[in-house]
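Now for chain A:
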Amino acid sequence: MEVNEMIKPENLVVGRTSVLKECPMHYCPGCTHGVVHKLIAEVVEEMGIQDSTIGVCPVGCSVFMYNYMDVDMAEAAHGRAPAVATAISRLNPDKYVFTYQGDGDMASIGCAEIMHACNRGENIVVIFINNAIYGMTGGQMAPTTLLGQITATTPYGREPKLHGYPLQITELIAQLPGTCYVTRQSADTPAAIRKTKAAIKKAFMNTRRGVGTSYVEVVGTCASGWKLSPENANEWMRQNMFEKYPVGDLKDI
Partner candidate 1 sequence: MAEVALMKGNEVVAEAAIRYGCDGYFGYPITPQSEIMETLMIRKPWEETGMVVLQAESELASINMVYGGASSGKRVMTSSSSPGISLMQEGLTYMAAAELPCLVVNVMRGGPGLGTIGPSQGDYFQAVKGGGHGDYNLIVLAPASVQEMNDFVGLGFDLAFKYRTPVMMLVDGIVGQMMEKVTLGEFKPRWTKEQIEQNAPWALTGKKTGAPAKYITSCFLDLSQLERVNEHLQAKYKVMKEQEVRFVNNDCDDADIVIVAYGSVARICRKVAQLAREEGIKVGVLRPITLFPFPTVELQRLAAMGKKFISVELSAGQMVEDVRLAVGNDVKFYGRTGGIVPTPEEILEQIKKMV
Partner candidate 2 sequence: MTEEILIAGFGGQGVLSMGKILAYAGIMKDKEVSWMPSYGPEMRGGTANVTVILSDEKISSPILNKFDTVIVLNQQSMDKFEGAVKPGGCLLYDPNGITIFPTRRDINICRIEATRLAAESGNPKVFNMIVLGAYVAVKGVVETSSVQLALEKSLPERYHKLIPLNMQAFTSGMELVEKEFLVE
């Protein structure tokens, strides 16, 4: 078979979802953001809700998520995405509203907003990318940074006396009565990516049920911040992150 024949539409096995715009992403090689963006876009496409989805993006590496997702989006101030999404959802109850935040944005500066949005049981989907580091500002300590982990602001490793402990915010959120679905997934293997997509889909489906906040943590990598190759970053994540942040459902009502 010639190449020209192979790329005919009828031979297409897998394609780019139409909910992602046709433009290159700015993310580093090996970054988890691009994968999760794609998964959200695929779920939106599969559910046929592109015209009724409104996203809220954070401050951090994914600040320009609106450049990639072909759905209406608002860019929120640092940490405030759950507050922004609260109002969008309450004022537009017919919409699927999601937030997309990193660990610094959600678990540090926006800790109050995420706790209270989840505690009120806002009818939103929360996507939380945890790579245990501040990516955009150049690799500083995040609340989820592991003990001993070296970052730009923990150059000798994170030490509890100096820097406090890694924050297991997902475990805290699972205890809040306003949440209906709290899960932690990863995106390091094809199987893990499929599970993450299923989790995201379940979260969006929950919006239809209107039974509370759905929350999906994705443990991810930051090859640049960790100063590792993409492949080694995945390995480092499996070796170190999963112990503190084990993958699986914490709550599913």
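How were these candidates chosen? In short, all candidates are chains of the complex that A comes from, given by their letters.
Convention: contacts are C-beta pairs under 8 Å (C-beta built on N, C-alpha and C of every residue); 3 or more make two chains touch, one makes a residue touch a chain; residues count from 1.
If you're wondering where the values come from, they're calculated on a predicted model, not measured in any experiment.
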### Query
Of 1 or 2, which one touches chain A within the complex?
1
### Query
For chain A, which residues count as touching candidate 1 in their complex?
50-54, 56, 63-64, 66, 69-77, 80, 83-88, 90-92, 95, 112-113, 115-116
